[in-house]
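All protein chains of the complex are present and in place, except for one that has been dropped.
Labels run A, B, C and D following the written order; every chain starts at residue 1.
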Amino acid sequence: MSRTGANRRRLVFGTGVIVLAVLLPLYAGEYTVTTFTRIIYFGFLALSVGMLVGQAGMVSLTQTAFFGLSGYVIGLLGTERGMPFPLRDLIAIGAVLITALVFGLIAMRTHQIVFLMITLAFGQICWAFAQQNTSLLHGWAGIRGIRPPTILGVNFGRTSNFYWAALFIIAIGIYTLRRLIHSPFGLALNGIRENPRRMSALGYPVYWIRVASFLVAALYAGVGGILAAYSTGIVTPTTMQLSRTIWVLLTVILGGASYFWGPIVGTIIAVWLDVLISQGTARYNTVIGFIFLMTVLFLPGGVLSIAEFFRDRANNPLLDRIFRLKSGEKNK
Amino acid sequence: MYTKFLILILNGLTQAAIFFVLGSGLTLAFGLMRVMNLSHGAFYLLGGYIGYSVVHATHNWPLALVAGSLSIALLGFLFERTMLVRVRGGDLPETLLTIALSMIIADVSLAIWGGHPLTLNLPAYLNPPIRILGITYPGFRFILMGLSVLIAFSLWLILYRTKLGASVRAGVDDRETASALGVNVDKIYSFVFALSALLVGVAGVLGGSYLQLSPGSDTTILTYSLVIIILGGMGSLLGTVVSSLILGQLLSFGLAYAPQYSYFLIFVPMGVVLAIRPQGLFGRQV
Amino acid sequence: MESVRGTGTEEHSSKDALVLTSITKSFGGVRAVSSATLTVPVGERHALIGPNGAGKTTLFNIVTGELAADSGKIEILGIDITRSSVRERAKLGLGRTYQISQVFTNLTVEESLFLAAAAEQTMQFLNPWRKSAKVVNLAHEAAEQVHLTSYLQRRVSELSHGAQRQLEVGMAIAMRPRLIMLDEPAAGLSPFERLSLTKLIKSLPRSVTLILIEHDMDMVLDTADRITVLQHGAVIAEGIPAEIRTNQKVQEIYLGNFYA
Amino acid sequence: MRSLIKKLSVSLAASLVILTNVQAADDQLKVGFISAFTGVFSSFGQQQKEGAVLALEEANYTVAGKKVDVVYEDDQLDNEQAVTKAKKLVVQDKIDILTGLVSGDEGLSVGDYMKDKNIPVIPMYSASEDMTMRAFYPMIVRATWTGAQSMDVFGYWLAKVKGWKKIYAIGQDYSYPYNQGGGFKRGFFRGGGTEVTTVWHPVGTTSDFSSIIASIPTDQSYNAVLYNGSGGDAVNFVKQYVELGMLKKIPLIGQSNTFEKPDVESMPEDVVGSLSPHHTADDLATPAWTKFKNAYQKRWGHDPSAASEFAYSSMRLILRAIEARKGDVSDKAALVTAMTHVDMSDDPRGPVSLDPQFHSAIENVYIREVAKDDKGQLYNKGLWTVKNVGQFGPYDPQLYLKQPSDSGSYPPDQRSALPPDMLQAGSEYQYVPFGQ
Partner (left out) sequence: MEVSDLHTYYGKSHVLQGCTVTVEQGCVAVLGRNGMGKTTLLRSVMGLTPPRSGSVQWRGEEISRKKPFAIASMGIGYVPQGRRLFPSLSVEEHLTLTYRPKRTANQWTPQRVYDIFPELAQRRKLSGSRLSGGEQQMLAMGRALVTNPSLILLDEPSEGLAPIAIERIVETCRELRKANISILLVEQNIHVAAAFAERIYVLLSGVTVYESGAKAFLENPDLRQKYLGL
């Protein structure tokens, strides 16, 4: 297979997908459009988790807290205090970044399973606060009535308009993330994933690079959270609860944590599974749990590794490596 | 004022008792296997439910305790043998497997036992109102405390006074060398995981008797368990004792003085400890 | 190897690349390094030898900052770095290799070398790394020096042990260090690979100071200007190769016949 | 990359196939049913479904020659999920009517989303009064209750008839207990009570209430402790209240759901005699209730509860309105008007009529006490009936609507802090002995 041939095919497919995605509201039902909007905002969240897991080798369970946090800020400032469109959104992003900085400074002192635990704890702290604070965040009830803005006469409250806006934003997000991952920064992140010890011996500020990556990931989760708040119109503590966090992590694994497109593919599959299975049976949690169980056992590299498997029969060590997060493997 | 304080402290101790039973199993399994068993909460719920069914059918509470805990031990054992063993050594897949399992257990329990809150009925002889120091306090809560001390003591005996316990500790220290010296680490793993499940099954029956069981309590219980072992230091039995005592009192007094923030409060010591000493109060560096 | 990391030698005008003053380090009850004192002038090729467990690697780790000494003082190029972080030391131009390869298993050779060469660059967030032509060139130069040019696109995990050792050295070189510390670079290399490694070491410009831990005495004798012998964490002899070769004590503990 | 694209297009195509076949046929009606079938309040969701199914089965799932198709969605009592599911029902299933809804916030959230959808929303158990007051819009028809409705009657009775002055209230921290507590305070203060000390605790995360219970001052002459919560929390609270010997010191009373079946069956016998108000009582002996109870018993094997009755009654209302419209559901406004005119005088819980302005129920309130039946099961025994209570109770609607929405901090704990005109509402409740 010649390289240019592959490239051309890739171009054709890529263009095809983009065209299909952009034209979606024109040929698909409203519910499909809504579901794809959902895929987009969860996609942001999955990209956030996926970047940390796949590129930096850090399994963070705080990301949904950032996702919820930005929604809360929008609700508090916009819906309840009437702050206008770009300002409240920028403040939401700012709040997410500041929180991520504080959490990151603490969490980045740890590694692997301890990091997982500490981020889980951070996530639970945010959730518990939202759940129990009734004076500001209305506890369990959350904040409702969040509406997308009308900009230059375009009403983003309309499903299709909002979809296009979200699609545009995630396109930028994906492009930027791709650039980032292929930049020296991204490479350094991979280096830290592979061997943090060597990276500091080479003179890299390992700690700060990890903190920076945490901020970037939080930014993605935050943007996703804003889109989600606008799309659902409501933000509640469940937005950041543990089961959501876990669902996202499983989604990333389902798609393939080590692939750039893994989180997106995983989200597409998982959201549709959710939609389809919950129609078919009341026991959809059992079915989804079972699917995840099987994925972890028999397809640890995720759905995208199927293709890899056929292309390269020899096992790809990267899958293994990222997936297993070898804890403290001794050097001898 | 004085009676209120006394009751609050007793409540804290009761909480601590159940916390210890919850945390000890999890921390043991983590210490040895590095498995963060996130189906711990679901095990709790299932153990309690099974106990409930037994009490319902036989009106025999002790039997329920045995049945609930043993069946969870068996479940844990089978899960370890058939699933966990396939992804041994990978922190993440092990954790994910337990998550998936917990989703399934919680959902299946819902299908079987429905959504009502259920309580295991205690026979009167197990829950006599006890009057001490001028207050009435449910007798079962004292039994709970006693049971938890008993469990702590037995665990200590097993771990520090038997060859089995020595194998477990050797496995925690250096599983490779232990196995090269003839310790069947796989067997030890299954044993510890089953023991951990047994303990949480006990906790489920106890919790289901003095509180209640309802869908959704699995995540609450899981969170409690995680906070207990993170605070105490993962893998440390002593740490679990200390953190259970701290959290028990904190929860008890928190509920009395700031009920709206009681649940949030239990994260505070954990956050502080994590920031200063990421391995927990009594944990070893991981 | 024209360019050398750092802004110029005049800034650090010390004539000694490394000065260790009574470094001591214990693990538990075991004293791994005891009161080791060592001076390596700029440009020297200095070898550290001694039996296994003599504390050579520990000493290396103390110099690079991965371990903190219990007491003693470390200076690189006249700057006291006893309290500096690993990274600060690297920034001063300290490059090292590891006894057990510390490589980026799932990166390619090119990426690994790029990372080594780019360490001092300011982090770029959105430019593709391949476009940093200058750094990529440095990486390629380093690859050539360690004979890995044809492996540039290969994943490190696919390399043989020998090639990974070469990459270790390559990464240290790509950093353009002023002081390079090699920890048993020849471990696990075939005789042929050893020869080419020796050649590589000899070809390093004299502006770079080199400290070497090695068991291969051929290589040590061939490359080192001076040799320090460690035993039980203490320096027991120091001198030019000829002296060491004939030193009675060294003969006994290292080459010789204390156990017959 | 290539495989990714393939997968993308396959999943896209699949979704299209799935999603194009949902357009309802002409002879079919679609009813969306959102409830909590999992999570803390799943028992209420389950009862709701049972009640609704009973009504549907009695009608054989047909009305005016059209088949009724009900799409059930589980929102796990998560308001965000509720909105997502509502969205799905509206855009994908193209429902004609939305019903279900257990909790107050769930109702408000879904109501907020449905506002501009021109689809009737029939909340079954969601009781937050704002839905039919401050957040009302004409597509909402609530033939069941508001949180304050029964509690105002209850509070007034306790103060006026029993002469109680001080109550210690512990409640779950969300909108439905706010509303129940609000109604209680208004009635209690109006009847002459002076103080309702209120403590809130978070929903579902507190399992050991003994510390909260220990904080109740036993020496400050509180007439009773009101547990203003329901579900698992209520079972826990009551059990521990009894175990700590508090019942001997201060009587326990409940809000409408505290002692509801089946939860009361898990409570210790000591609570016999505890008072609570609701729009049903387990020992109602009217022919309508008996018929319903027997049918329900037969179909589900256990007794109905208020939640199942409300669902049954709401579903019947929907069916009857469609019947009245001869199966035409295209004109939603007309359908809603038909609903408000449906005759509900034969409702199992007693005659119900709808307030034409706010589409809320005017119905009986029963004051009940927990009692033990001959099988040893606990149930709620009716004591007093107050007929024709509307959502504004005795107050002038204008005055009522001027007050802030009930919240954790409003109405105040002290009688003296309540606006005087609220204390001087015109009409009095007529307490009729139960069964007359």
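Quick note on the criterion: a contact is a pair of C-beta atoms (placed from the backbone, for glycine too) under 8 Å apart; a residue touches a chain by one contact, two chains touch by 3 or more.
This one's a predicted model, so the numbers in the text were calculated from it and none came from an experiment.
K.L.:
Which of C:Leu189, C:Ile211, C:Ile227 or C:Ile244 touches the chain that is not shown?
P.N.:
Considering the complete complex, C:Leu189 is the one touching the chain left out.
K.L.:
Taking the full complex into account, find the residue in B:Ala106, B:Val172, B:Ile228 or B:Leu281 that is in contact with the omitted chain.
P.N.:
In the full complex, the listed residue that touches the missing chain is B:Val172.
K.L.:
Looking beyond the chains shown, say which of B:Ala57, B:Leu157 or B:Leu181 touches the absent one.
P.N.:
B:Leu181
K.L.:
List the chain C residues touching the unshown chain?
P.N.:
With respect to the unshown chain, the touching residues of chain C are 28-30, 51-54, 99, 105, 157-162, 164, 184, 186-190, 215-219, 232, 255, 257-260.
K.L.:
For chain B, which positions touch the chain that isn't shown here?
P.N.:
Within chain B, the residues that touch the unshown chain are 163, 166-167, 169-170, 172-174, 176-186.
Following the convention adopted for this analysis, only the chains that are shown with their structure count from here on.
K.L.:
In the touch network of chains, how many steps separate chain B from chain C on the shortest route?
P.N.:
Steps on the shortest route: 2.
K.L.:
Considering only chains that satisfy the touch condition with chain A, which of them also satisfy it with chain B?
P.N.:
D
K.L.:
Which one of the chains is farthest from chain D, going by Cα centres?
P.N.:
C
K.L.:
By C-alpha centroids, what is the most central chain here?
P.N.:
Answer for the innermost chain: A.
K.L.:
I'd like to verify one number: the distance from the centre of chain B to the centre of chain D, where each centre is the average of its C-alpha atoms, in whole angstrom.
P.N.:
Each chain's C-alpha centroid was found; their separation is 36 Å.
K.L.:
Please report how many Å separate the Cα centroid of chain C from that of chain D, as a whole number.
P.N.:
Centre-to-centre distance between chain C and chain D: 75 Å.
K.L.:
For chain A, jot down the residues that touch at least 2 other chains.
P.N.:
Residues 128, 131-132, 134, 282, 285 of chain A each touch two or more of the other chains.
K.L.:
Please set out, as single numbers or ranges, the residues of chain C touching at least two other chains.
P.N.:
none
K.L.:
Spell out all pairs of chains that touch, sorted by label.
P.N.:
A-B, A-C, A-D, B-D
K.L.:
Spell out the residues on chain A that touch chain D in their complex, using ranges where they run on.
P.N.:
6, 9-10, 13-14, 16-17, 20, 27-32, 34-35, 38, 128, 131-132, 134-135, 139-142, 144-145, 159, 232-236, 238-239, 261, 265, 268-269, 272, 275-276, 278, 282, 285, 303-304, 306-307
K.L.:
Which of the residues in chain D come into contact with chain A in the complex?
P.N.:
1-9, 11-12, 14-16, 18-20, 22, 37-38, 72-74, 76, 78-81, 83-84, 87-88, 91-92, 104-105, 108-109, 112-113, 173-175, 200, 202-205, 408
K.L.:
Provide the residue numbers of chain C that touch chain A in the complex, in ascending order.
P.N.:
Residue list for chain C touching chain A: 64, 66, 85-87, 90-91, 95-96, 98, 100, 102-107, 111-112, 114-116, 118-121, 123-130, 132, 135, 155, 157, 171, 175.
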